[in-house]
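Here the complex is missing one protein chain, while the rest keep their positions.
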Amino acid sequence: MKSKHKKVDYSKWGYIFILPFFVSFFIFSFIPLVDTIRYSFFEYYRSGIKEIGPNFVGMENYISLLGSDMLKYAANTLILWIIGFIPQIVIALVLAEWFVDARLKIHGTQFFKVVIYLPNLIMASAFAMLFFTMFSTNGPVNSILMSIGLTSQPIDFLGSAMGTRSLVGFMNFLMWFGNSTIMLMAAIMGISPDVFEASELDGCNSFQRFFYITLPQIRPILAYTLITAIIGGLQMFDVPQILTNGQGTPDRTSMTLIMFLNSHLKSRNYGMAGALSVYLFIVSGILCFFVYRMTNNDDPDGSKAAAKKAKKQQRRG
Amino acid sequence: MKKRVVSIMLIAAMAASLAAGCGKSSGSDSGNGGSSSGGSSSGGSSSAGASSGEEGKVINIYSWNDEFRERVEAVYPEVKETSKDGTVTVLNDGTEIHWIINPNQDGVYQQKLDEALMQQADASADDKVDIFLSETDYVNKYTDADADAAIPLKDLGIDPDRDLADQYDFTKVTASDVDGVQRGSTWQCCPGLLVYRRDIAKEVFGTDDPEEIGQKVKDWDTIKATAEELKAKGYYTFASYADTFRLYGNSIEESWVSPGETTIKVDQKIMDWVNSSKEWLDAGYLDKNVKGQWNDDWNKAMSSASKVFAFLFPAWGIDFTLNPNWDGEDGVWAVTNPPQEYNWGGSYVHACTGTDNPEHVKDIILAVTVDKDNLLKISKDYSDFTNTTSGMKEAAEDDSFASEFLGGQNAFEYFVPVAENIEIAPLSAYDQGCVELIQNSFSDYLQGKVDYDKAKKNFETAIIERYPDITEIQWPE
Partner (left out) sequence: MKSKQPSHLRSIVAHIVLIILSFMCLFFFYILFINATRSHADLQKGFSALPGNYLLKNLSNVANDGTFPMLRGILNSLIVSGCSAAICTYFSALTAYGLYAYNFKLKKVAFTFIMAILVMPTQVTAMGFLRLITNMGMYDSLLPLILPSIASPAVFYFMYSYLQSSLPLSLVEASRIDGCGEFRTFNQIVLPIMKPAIAVQAIFSFVGCWNNYFVPALVIQSKDKMTVPILIATLRGADYMNFDMGKIYTMILVAIVPIIIVYLCLSKFIIAGVTLGGVKE
């Protein structure tokens, strides 16, 4: 604790170290953001190549959005996200645990680690293109299913809401589970081996070890994974956009919020797009605050984690 | 302390060298023109057009692909050479054409063009757009008189009545604003035909003669009876319901949005398309698995394994879509008259308001879209059906215009009567969105995913998203 007082001398370094971040943020994100928020109160769009507005309309954009199908698209986004995220995080946790578990003696760990991340390397749009081809009514998946006799008629995967949603979820899962695995693995490897050794001596089995040691120890990174996944989910765009040709077919059941935003940007409706952005911003803010609270209790600046660390050191010493 | 200075300097140096790298390359792009043309950037004379004395040194042309560049290179006599990457063409007098190509995909082309047009007034002479291209689906957005993006041809010194007398009338109407002032010109006109498989025709009808097949598909009632025959032998008449859309969409009686209004009036013809497509689809005349155009299933419907008898295509469709997707011998496909005359596509060339090169622009437009010899050359080299009534008549009788892919059939013979009978539907600036979204919305209905009213509602939602100024959608009774 003594060290804390000493650090005061160094406080200017804190400012210096965080300066580049804030300068860059201010220029490239903050100014555009203010612009966006400002226009959300205006009627401002293009008709042909004529600009209409900006005319101040107060909250009108916000109100008319509430009257639109926005909430339906939010629900779509949530459904698509859950279909992909649940398997993603479960499998990632299990794999990460397996990879660091020396007792499992997994052969070719390096190979598997490399392979599971590969789908993330392809552009989402290219990946969606491949999927589209594979799952089309006379695509390879259908011909395989038919040749092994699972179905007599080709299945119209992209024709049903369930099919399209599952495909989008599956693609998101496939693209991101490797990413999560690596991240969680790095977190688990960051745990001191002593803790594991101690648990082994105490006779912990794998499940106990996973739930009582690994999970609590990687909580910060887990929260990170969760938060980035939520943001990624809210921003879901490329995959359903390409897979459904921007329409969220059938019947707009796979239309996500960003696809909705995109259709406003496409029509250059800055006012409406701005208002929608502000909604998105608020929603994601609330979600992340919630998650952050849930995983980090009352530790918004990490001081508690530091205290914990200190305690741990004491215990050790 | 020292360390910090060093690392900051390193970053600064890195940034500087990057900036320098970028600056340099962009500088060399426009530098040549920029340095020598200081004198000609007189702002006032820009809209006056042809009479302004001095020409700028850089002609900026906005397009979505290399099609127009190839045509210009082929027929514009002033072209000296084009750089290897295809971005700059130098003319004999040293003027440079800068090709600004943006993909059509996701509306990027129009986005960038709109951006440039909005800044046109403030742009320096060498950055001003001089020529831009548009397609039939959205030509009206740019020829709109209020938008004032495209210069009337008259102001350029081209008299449409005299100079463009040989062009097809409907192309002139298409490129005109509400008041009938022509603001663009095209080298290409796109009458569509019915392209069918000879082998299937022989099997089902016992003949593959284009005249006889033409009789069997001459109007909607006849073709329906023909479809039944095809179905009996296990063939589909067309691949997808989207294939016939142009035929109906081209014959609407009122434009989607009347000038000055904000109401979309869905024409009865569009609903006819919906209803007959539903009927055809349910009757099994169309392949249920092909949903719309420009997708894999549709492409595959053009291969030899497919059961689809015919497609509806203009000249470019036969050469650039059907041909690459066909995997069999040449000569299996043949053309005949469609059940209804229609036009599909066409790229319009516009002189951009504010251009500093009116003389060159005029020359280019005349060379590529008016000169008959040039147009015939384009027809021969690129298989375009070009915009010269007399020339196309000659081509129809000239065996050297016969197509290899069609097994020596001269398609121009069939194109000409279609082109002459095309009644172009009244256009509006909202056409592209309406045409695209009505097909998308009713696609769900045709496939049985939603009911009729839901499809209507989905169209209303989508169209207002696309065009915020639309206030009402009227459906025919």
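Per-chain residue numbering starts at 1, and chain names A and B are given in the order in which the chains are listed.
Going forward, contacts are C-beta pairs under 8 Å (C-beta built on N, C-alpha and C of every residue); 3 or more make two chains touch, one makes a residue touch a chain.
It should be emphasised that the depicted structure is a prediction, and the values quoted were computed from it without experimental measurement.
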Item checked: Contacting the left-out chain in the complete assembly, out of A:Ile52, A:Ala74, A:Leu145 or A:Leu287 -> A:Leu287
Next item on the list: Quick one: say which of B:Ser276, B:Asn325, B:Thr389 or B:Thr461 touches the chain that got left out.
Entry: B:Asn325
Check: If the missing chain were put back, which residues of chain B would it touch?
Finding: 1-4, 7, 11, 14-15, 18-19, 21-23, 25-26, 29, 64-67, 84-87, 100-106, 108, 112, 294, 299-300, 302-303, 305, 316-317, 319-321, 324-327
Notebook entry, point to check: Going by the touch rule given at the top, which residues of chain A touch the chain that is not shown?
Noted result: 3-4, 6-8, 10-18, 20-25, 27-29, 31-36, 91, 94-95, 98, 103-107, 110-127, 130, 133-134, 138-140, 143, 174, 177-179, 182-183, 186-187, 189-192, 194, 203, 205-206, 217-218, 220-221, 223-224, 227-228, 230-231, 234-235, 237-238, 258, 261-262, 265, 270, 273, 277, 280-281, 284-285, 287-288, 292, 300-302, 305-306, 309, 313, 316
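We take it that only the chains that are shown with their structure count from here on.
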Next item on the list: Just give me the whole-number Å value for how far the CA centre of chain A lies from that of chain B.
Entry: 40
Notebook entry, point to check: How about chain A: which of its residues touch chain B in the complex?
Noted result: 16, 45-52, 68-69, 132-133, 136-139, 154, 156, 159-160, 245-247, 249-252, 260, 263-264, 266-269, 272
Item checked: chain A-facing residues of chain B, complex -> 4, 106-107, 114, 117-118, 141-142, 144, 146-147, 149, 289, 291, 295-297, 300, 429, 440, 443-444, 447, 449-450, 454, 458, 461-462, 465-469
